[in-house]
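Below is one structure; the comments refer to it alone.
Removed: one protein chain of the complex. Kept in place: all other protein chains.
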Amino acid sequence: MTDPIISIRNVSKRFAGGVTAVDNISIDIMQNEFFALLGPSGCGKTTLLRMISGLETPTEGQIIIGGQDMAFTPPNLRPTNMVFQSYAVFPHMTVEQNVGYGLKVTGVAAPEIKTRVVEALEMVKLSHLAARKPDQMSGGQRQRVALARALIKRPKVLLLDEPLSALDAKLRDDMRMELTRLQETVGITFIIVTHDQDEALSMASRIAVMDKGAVAQIATPGELYEHPSNKFVADFIGKVNLLDASVLKQKGKTVSCSTQSLGKFDIDTDKTCGTTATIAIRPEKLKLSIAEPKGAGLVKVKAKVRDVAYYGDTSHVIADTDSGKELEINVQNDSRTGGSGVERGQKLWVHFNPHDALVLTE
Amino acid sequence: MSVQLKPGQGPLEYARRPWIIILFGLVLLFLYAPIASLIVFSFNVDKSGVWHGFTFMNYVKAWHNDAIFYALSNSLTIAVLSTIVSTVLGATTALALWRFNFPFKNTYEGFMTLPIVVPEICMGISLAMFFSYTGMMAGVRDWLWPFNLINIMFAHIAFCFPFVAVVVRARLQGFNRQLEEASKDLGATELQTFTNVLVPFMVPSLVAGGLLAFTLSLDDFVITLFSSGPGSITFPVKIYGMVKRGVDMQINAASTILIVITLAATLLAMKLQAPDKSGH
Partner (left out) sequence: MDDWKDYRKVFLTLATPGSIWMLVFFIIPMTFLFVLSFSSKAVIDGETSTTAYDYFNTFGNYFASTGQSYLVLLWRAVWTSAVATFVCLVLAYPLAMAVCFAPSRWRPVMLLLLILPFWINLLIRTYAMYSIFRTTGVINQAVGLVGLGPYEMLNNTPAVIMGLVYVYLPFMVLPLYSTIEKLDRSFLEASLDLGASQARTFWSVTWPLTLPGVITGIILVYIPCLGTFLTSDILGGPNNWTIGNAIQNQFLEANNWPFGAALSFILMYATFIALVIRALFARRSKGVDA
């Protein structure tokens, strides 16, 4: 097993006034990973990123980059480079000067700078704007300048702070593909910070979900979505229906539980449950039918539709069970006629297969 | 220079670097030591410059010194009256500039900032000349107090109101005009909107501008020197006269009084500016 390129060990950051931004976090990031730090605002992800870059120092802990503890090394001496959320492209320099800046200040010879700048601009497709000043460029173009400026330094790790947040929808898609392509081409480790789960899920190979300064779960996107390890992750990533359940008995991997709204059923899990647990089921795993569904082992309940939100390809249906539990169901609009066929006020059966649900103990 | 950072300290936290702290301390010493010494020695028994004992005598002497007392009251009167007029002029000018577009606006704005930019001595001279030529200098000398101070007041207002205008204008730039629109939408007239929406918003800047004008007027020396005649001496001018005649602890006492008044007015201005209700 190769050593991680970045090893964050027991890092904490406390600010004056008693605020703990990062609470005893340990993460290992491997070479060539596209790693994401995902979480709501205030969870400490940006602080952690800045500590990796050297713009902040931890109160405790080690940050080992490439085998050396660099927690207290100044940022200009670390093999990391950052693309800032505001891009921070120097307004008083041209694109060329910006991109070459990192080489100039470390004493690289002028001819070499020139060649490498040309290369870097080609890589981000900005060769035609080399002599432009930033105030004459769009946000997307400035971001690419920031990218080129960082990548030209050939860092061991590239850090990106909310790279897609300032872009509009179409640009976002383009840049997402661009970043993934770049990462594979250049072959270095990318670490991005984002609050947008779509960004993280679609770009990263592994994601650390953070909440209130601690790591909630580190896993691949698929694992996070289908096997969240706790309620926070289940709720933060995608939408989820959470049901409180009391555990009647657990026999090996099978748990018999009882819920207030969906009755009793058996469900498989790797976890060891106490007396209570939470059942999580994603909206797309719930199905709607007018007639009572006939199938062995299906969990079913009658509910009244309260709201239908039409999104073109899907419809999000909110229905309340007789016991008052609100369920969210995603319906594919897979026929051109008849829409989703669901209307407000309708009384329908909601059902699912317990295999599609999971048990959460925290 | 590969200095390691300290735990918890970022690379941009310049205020924690030792040499900056030392520089800051030295500059503060440089700035305040002379003033502190001035105040301390105002309690000194004699004027030799050597400390010989604590006394309030200088203050008592200064208080009983009619000339000083008269000069101080002149200064305060001028300051109060000039402030009132300056604030009105400054506010109206700021409103006109903020609200309206008109031909030669840029030139007009330039002219309005001239008093701030022109060397005080030039402005003082021109006013002295003007007052003398129009006979105002000699003419007002025998008028009843406080009207004999009117020259100085005119001069002070002339150089104070542009400052007030700048302060009020800056505040107006932050005004959300949608508040006005909302007011009219709810049925208010222009005048009502002005009084009930715009004026309350302006008040902090009027106070700040007024206090600025007050301190500028109270402290002014150069322009006052030139526009005052023999019977209308103000406090700073009086002190200047005393300084020319040599060191005297009464000067220290009188200066300390002026410092206290000025600082009180300044700190009051800052306090009133602090809670910023921008109406957003």
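As written, the chains take the letters A and B, and residue 1 is the first residue of each chain.
In this section, contacts are C-beta pairs under 8 Å (C-beta built on N, C-alpha and C of every residue); 3 or more make two chains touch, one makes a residue touch a chain.
Quick caveat: nothing in here was measured; it's all calculated off a predicted structure.
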Omitted-chain contact residue, chosen from B:L72, B:I157, B:L206 or B:I233: B:I157
Selected from B:V45, B:A96 or B:L272 as touching the chain missing from the view: B:A96
From A:P4, A:P75 or A:P283, residue that would touch the chain that is not displayed: A:P75
Residues belonging to chain A that touch the chain removed from view: 16, 53-55, 74-77, 80-82, 84-86, 88, 90-92, 101-102, 105-106, 134-135, 146, 149-150, 153
Those residues of chain B which, in the complete complex, touch the missing chain: 1, 11-15, 20-21, 23-24, 27-28, 30-35, 37-38, 41, 48-50, 88-90, 92-93, 95-96, 98-102, 108, 111-112, 114-115, 117-123, 125-130, 133, 154-155, 157-158, 161, 165, 215, 218-219, 221-222, 226, 236, 239-240, 243, 247, 251-252, 255, 258-259, 262-263, 266, 270
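We take it that only the chains that are shown with their structure count from here on.
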CA centroid of chain A to CA centroid of chain B, Å: 56
In the complex with chain A, residue positions of chain B that touch it: 2-12
For the chain A and chain B complex, residues of the former touching the latter: 13-14, 54-60, 71-75, 77
